[in-house]
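Pasting a structure below so you can have a look.
Not every chain of the complex is shown here; the ones you see sit where they belong.
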Amino acid sequence: MGPQKNTYIRISLPAVCFVWQIAMVLLFGIFIRYNEEADAHWVEHKQQHNLTDIDNDFYFRYPSFQDVHVMIFVGFGFLMTFLKRYSFGGVGFNFLIAAFGLQWALLMQGWFHSLDQDTGKIYIGIENLINADFCVAGCLIAYGALLGKVSPVQLMVVTLFGITLYAVEEYIILNLLHCRDAGGSMVIHCFGGYYGLAISWVLYRPNLHQSKHNEGSVYHSDVFAMIGTLFLWMFWPSFNSAITNHGDGQHRAVINTYIALAASVVTAVAISSMFHSKGKLDMVHIQNATLAGGVAMGTSAEFMISPYGALIVGFFMGIISTFGYVIVTPFLAKSLKLQDTCGVHNLHAVPGMLGGFIAAIVAAFASDSVYSHQGLINDLLFPFRLINTFDLTGEYASRTMSTQGGYQAAGTCVAMAFGLIGGAIVGLILKLPIWGDPADDNCFDDEAYWEVRACFRPLDVALAL
Amino acid sequence: MGPQKNTYIRISLPAVCFVWQIAMVLLFGIFIRYNEEADAHWVEHKQQHNLTDIDNDFYFRYPSFQDVHVMIFVGFGFLMTFLKRYSFGGVGFNFLIAAFGLQWALLMQGWFHSLDQDTGKIYIGIENLINADFCVAGCLIAYGALLGKVSPVQLMVVTLFGITLYAVEEYIILNLLHCRDAGGSMVIHCFGGYYGLAISWVLYRPNLHQSKHNEGSVYHSDVFAMIGTLFLWMFWPSFNSAITNHGDGQHRAVINTYIALAASVVTAVAISSMFHSKGKLDMVHIQNATLAGGVAMGTSAEFMISPYGALIVGFFMGIISTFGYVIVTPFLAKSLKLQDTCGVHNLHAVPGMLGGFIAAIVAAFASDSVYSHQGLINDLLFPFRLINTFDLTGEYASRTMSTQGGYQAAGTCVAMAFGLIGGAIVGLILKLPIWGDPADDNCFDDEAYWEVRACFRPLDVALAL
């Protein structure tokens, strides 16, 4: 094990925060400007040319932006409060790395996606804020696999590299491969899930059982976690539609996600009860597997997958995800030495990957024939027609839909590869003995990094008896 | 009592979930399609004819939709976490039956309200999603009366029949009687409240006092319930305005509901303090009676009830509802053998019924004379003028406003009748000894249906001392 672990971060944490934040001020000063819809000078220009002053795009995106924002901070944050002694770390470190990460995301995504070649500036508006939240989501998913086992300084390293990797894989998938991925099954969930799993695999702790008494939930921490679950579940239609095309694409993405999520809840409950010896439900499944339909609809939510197609996706995702929590996670922990605190394998990695492949199939079967009512069978077999969604114009005009399906599948593989390889490298960096991570018998415990008024904590009473 | 109760639902719950969800997939495949605003093919059609691509209606409805969604899942869900040992069941079963119910609601409401006669399809869009949430709300209200005393399988039966009944009564009230009920005082609250009360009355448990030690709240479960209360309270203006006419109707519904709710809080606090021997406030009243103004404004929120009219409604509803919790619920429990866990009688049934009759009066006094400032007295006495709200055109063109008031009152009676009769029948079905409901000494306890890590539950410590 090397020397005794030391969780003293009084120098390293402030140092990283300050160096980072000062760097952000400088880089924002050099690169970041308001875009023309947010800049008073452009507005004057528009007024002189009798262009309209009001930017509807901002108003149409804004409610979705706020919903996504709630998912990032309350959704992910409270979902991770379920541990009996690590609720501060769950919601608090989620808050820190999200706020820290979104600044870096504005820069990294700006450099890759919206750097103006003439001025060398990044012009930001509401869509950049949404994309920064999306980018951060990938890192928060990875945090789920690491929850309770790493220091806040390590989390900042995870976030720094995670956002950089995200910006690169997103550029490859969306720009070079010209895939569609509005809700991020590939670029967010598949990448983020495997990124966290690879880091956790490298950081394997053989003696983690020494912290076993801290793992698991208490009654009220499970209720706190339901706050996270419900805000994620309710606002997932906004997540999957936030950056889709205006009009029908956004409308369709909302309907598909709403329907898929509803089905996930019902099948997750069924499997949860079926696998318990007395038929009882497990809060872990209700908190997590109910969301799998939203993850898997990320890419295809804006497609013409049809309402019953969305229902089928949600149906199977609820089953697969709950099954993962019951069977796969314990198996991975034993055979692959993979310690996955929140089970991101079952909620993000696998549903995200499957969502990528589902979208590839839907895309490959899309046709641009005009919709015609030729009877029920035909309707059921060929619902996957798409017209404008894939934006196959210009250099992509010759791409057929089956080729597009192949590119979508390739994009999913790119996301997974970035997650696994990037995560392995970051994991090795985190093994350096300088980050202040907790000892094996000190995991899942807020005492390591938080001032806890212990004597008034009801939990300690429960444990003392 | 017959045979010993058995809460083993390992077969029945998964079976119901799977049969149901597979039926949903088939029925969605046959009946449900995107509407023209969400379907890519229609958009192409619109583009060819130079119609606008962007559907503002979707964007104007979407924020309200998400607010209603929050009320259904977080609002109702957390409001029902107040019991000290039944928080999982409160928020968890609410989640299950809402997700389960909204699928059935899309079909049932579709068949009654928007089945296309030519194609035999139901074309869904954002308004259908809002209406499905509304439909589910009726069943969640009924759950409030049953909380802690029924099994999840029974709740799915309650939901299945509840949504069916809702779709029928809604059709009768809105389409046949041509009533207005934008926020659902009649169709949601009055129906849902009496539906739950009738079921609870049929399922009367003479020995429920054996579970008395589980009833009631602990300190933190009351704080959890306030999350539900506040999200319901804050988003009620969206609930009452979500499907009103665009423009002034929606704007007015927001103002009226906001004002009525504010008054309810103040008078609920006053009555709560007044009825306590030491003048102390009771969390039960603050959690519930503060919302009564929103319930009662459901029908008349879009009417020209005037701001001070809304204030008067909220004023009396706060008083009536709190009075109900203090006096009426204990009386009903004793004299009518009506066990109403959450007091839906005081929050939904009575304020919903009164809201229906208030709207009938407002409608009957409406005139379409042009607004004129003829002095204060005239303003105060005749504020109830309406012009377009009632859509009295076509076959309804000859209906006078006083006739409309009569129809509104009749609609309220229809809602109540459907709730009482439907609930009595469903109650009889639920008396069959196959549903896995808990014994009289095992109510209000999550242990029956949930895996609870008991030894870490602070509550057990409290009870053990």
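Going in written order, the chains are labelled A and B, and every chain counts its residues from 1.
Note that a residue touches a chain if its C-beta (ideal position, glycine included) is under 8 Å from a C-beta of that chain, and two chains touch if they have at least 3 such contacts.
Not measured: the values here are computed from a predicted model.
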item: Full complex stoichiometry in copies [only 2 chains shown in place]; value: 3
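What we mean here is this: only the chains that are shown with their structure count from here on.
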item: Separation of chain A from chain B, taking each centre as the mean of its C-alpha atoms, in whole Å; value: 33
item: Complex interface listing, chain B residues touching chain A; value: 8-11, 13-14, 17-18, 20-22, 24-25, 28-30, 32-34, 37-44, 53-55, 58-59, 62-63, 66, 69-70, 73-74, 77-78, 81, 87-88, 91-92, 95-96, 99-100, 102-103, 119, 124-126, 129, 152, 220-221, 224, 227, 449-453, 455-461, 464
item: List of chain A residues in touch with chain B within their complex; value: 56, 59-60, 63-64, 67, 84, 216-220, 222-223, 226-227, 230-231, 233-235, 237-238, 246-252, 254-255, 258-259, 261-267, 269-271, 273-274, 276-283, 286, 290, 304, 306-308, 311-312, 315, 370-371, 373, 376, 380, 385-389, 458-459, 461-463, 465
